[in-house]
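Every protein chain of the complex appears in place save one, which is left out.
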Amino acid sequence: MSGQTPIRPNQDPGWLRTLILSTVVLFMSVMVGLPLITVFAVGLSKGLGPAMEAIREHDALAAVGLTLFIAAIAVPFNAVFGVCASWAIAKHSFRGKSFLVSLIDLPFSVSPVVAGLVYVLVFGLQGWFGPWLIDHNIKIIFAVPGIVLATVFVTFPFVARELIPLMEAQGSDEEEAAVSMGASGLATFLRVTAPNIRWGLIYGVLLCNARAMGEFGAVSVVSGHIRGQTTTMPLHVEILYNEYDFVGAFAVAGLLCLMALATLALKTLVEIARPEVGGHAV
Amino acid sequence: MPYDPELPSEAQFMTSSAHSSDAARAPVEIRAAGICKSFARHPALNDVSLDVRPGELLALLGPSGSGKTTLLRVIAGLEFPEDGQILFDETDVTFAAAAARGVGFVFQQYALFRHMTVAQNISFGLDVRKGGARPDKAERARRVEALLKLVELEGLGGRHPAQLSGGQRQRVALARALAVEPRVLLLDEPFGALDATVRKSLRRELRRIHDATGVTTVFVTHDQEEALELADRVAVMSRGQLEQVGTPAEVYAHPSSAFVAGFVGDANRFCGQMLHGRFTSGALSVSAPGVADGAAEAFIRPHHFEMATDDLSGDSVTARLERLVANGPYARLEARLTDGRIVDAIASHAQLGDLPPAGGEIVLKITGGHVFASA
Partner (left out) sequence: MAGFASTRPLGRVKRGEGWLRRSAIPGFGLTFGVTATVLSLVVLIPLSAVAARALTLSPDAFLKVAFSVRAVDAYWLSIWTSLIAASLNGVFGLAIAWALVRYRFPGKMALNAVVDLPFALPTAVAGIALATLYANTGLVGALLEKVGIKAAYNPVGIVIALTFVGVPFVVRTVEPILKDLAADVEEASASLGASRLQTLVRVVAPGLAPAWLTGFAMAFARGIGEYGSVIFIAGNMPYRSEIAPLLITIQLEQFDYGAASAIALVMLLISFAMLLVINATQAWMKRSRVR
């Protein structure tokens, strides 16, 4: 024994490193890794054939279509909102700004079930506009518009939350320079601001999209669970699971897992492309 | 400012100075009158009035927090005052949008567009013009080339800002501001982020470019040496107020307040009392006619302490030589007065022979200084 290797002051001793790393690996395997494997293991337990069949079945395809349709509305809507909100908040100063930011964050702290409930209370049979909507033969609750609204609610803050701190950190110098050289507001945004925030925007849109496609609680409240019509993919998974069609449920769930993994892969790529972007919770 | 094809472009401007007499390009006079501006109830500018003469190079000098950058941004249209007026010649531009004023602004951190090349940065102001006001592509490219030449960055048009040194970025920022043919050029701490050598050479550069273009120019600095060396006139600011405006020589030789005397140039500061036209502080006593009795401050520059030889008329003070630094055109002395305080003085190399060794006694003749009654 020639004595210990010297340890730098901020370096952990080997045993601690081993302890922390093995704890982390064990925790992540049991909490996250195994559930992920379970989805594919059960989904493919009868082979690829039945799994593909469950996905290609009419109601499943309708659920996939509806999920894509809803994301295609909710995500662009919230992206436009997020850009507007961050421009107003990050590039200007006014009283009540931090209160406004808190209000934008509000949907994150509200239970998804409550998010669904609020639209039932506004547009449902006993809701504020219920009678009027029946008179005009418009269906929002237990129909696609309600699902879109509930999805917009739960994904509301994603893009704004990503862009506001980013644009605040970048400051307003470049915009002021552009404006002082005669650029209009729109030209300033498109030519100067947009290129600087594009990675943050992509990041926010990615997270927003993942949540929009995967939302369960809020959508479940307003959907009415009409198979083939108002069931999104997560709702379809629930129905199959409750009918003890585990292979079918996990096959569709596997599809959602692939989507989630793709989201994570893209997110990692964005982080590599622009390391200063992202990395914070929610 | 709408683009006027009748006006000579910056490039022509540079190549044929004959155009510089063109009346349409006559430099602008800037007048700020009674400007008040506060941030979160803290006054940043308190009733500031300043005239910038057509075509001059004016320095706004002051410590941080003195309001100099705020005043510059108010002139640029990046901030708007609560009270007062900004006039460009006879036009009231107080609430005019920055774009409409025809100013070129150079930001402290340059604010170059990161994702654009140097050439794209410079031509941005021309690119965003609408319709007929926008010069055609060839003309824009030509102007970019001329500006790159003006700021001595030929051949670097294709680079991105991240690939440039600090000094080069500064030049790009300057070229970009000049590309829109500003009536007024405003620079916020233009050399603040640069190291000493680059700063010196860019200083000369700015003077050269100013003289070539004749644009009314205002720059902000906290460095008194920079202001005195570069500017036609210096406006000294402190705590949101204008202390003094004058040529560098005036401000240095005739400071109008204790603040200016202390901030501009080196000075030994003494706190003391005025009585019957004499200022007394410890061992030091100088005549200061015209200053009211009571508490007062005196500022005596190092060169106003002269090594006394035989002529002992006037005010003088006895001191002990503490330290001698003789590595410049003058020797700097640190001398301890009999009351224990240390003052800086200057001796010519010719006088070095007369100096006693460290610790020896010398007599300093006081040939000048400024005394202000304490507020």
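Which chain is which? They are A and B, in the order written, and residues in each are numbered from 1.
Convention: a contact is a pair of C-beta atoms (placed from the backbone, for glycine too) under 8 Å apart; a residue touches a chain by one contact, two chains touch by 3 or more.
All values derive from a computational prediction rather than experimental measurement.
Chemist: Among the options A:G127, A:P145 or A:P195, which residue touches the chain absent from this view?
Modeler: In the full complex, the listed residue that touches the missing chain is A:G127.
Chemist: Could you tell me which of B:R101, B:R171 or B:H222 touches the chain that is not displayed?
Modeler: Of the candidates B:R101, B:R171 or B:H222, B:R101 is in touch with the missing chain.
Chemist: List the chain A residues touching the unshown chain?
Modeler: 8-10, 12-13, 17, 20-21, 23-25, 27-28, 30-36, 38-39, 42, 80-81, 84-85, 87-89, 91-96, 98, 100, 102-107, 109-114, 117-122, 124-128, 149, 152-153, 156, 172, 175-176, 179-180, 184-186, 188-189, 207, 210-211, 213-217, 220-221, 233-235, 237-238, 241, 246, 249-250, 253, 256-257, 260-261, 263-265, 267-268, 279-282
Chemist: Please give every residue of chain B in contact with the chain that is not shown.
Modeler: Considering the whole complex, chain B reaches the absent chain at 1-2, 4, 24, 26, 28, 76-80, 88-91, 93, 95-102, 183.
The rule we apply is simple: only the chains that are shown with their structure count from here on.
Chemist: With centres defined as the mean C-alpha position, give me the chain A-chain B separation in Å.
Modeler: Chain A and chain B have C-alpha centres separated by 53 Å.
Chemist: State the interface residues of chain B toward chain A in the complex, per the touch definition above.
Modeler: 1, 76-78, 97-99, 103-105, 107, 109, 111-115, 124-125, 127-129, 176-177, 179-180
Chemist: Which residues, counting only chain A, touch chain B once they are in their complex?
Modeler: Residues of chain A touching chain B: 173-174, 176-184, 187, 191-192, 195-196.
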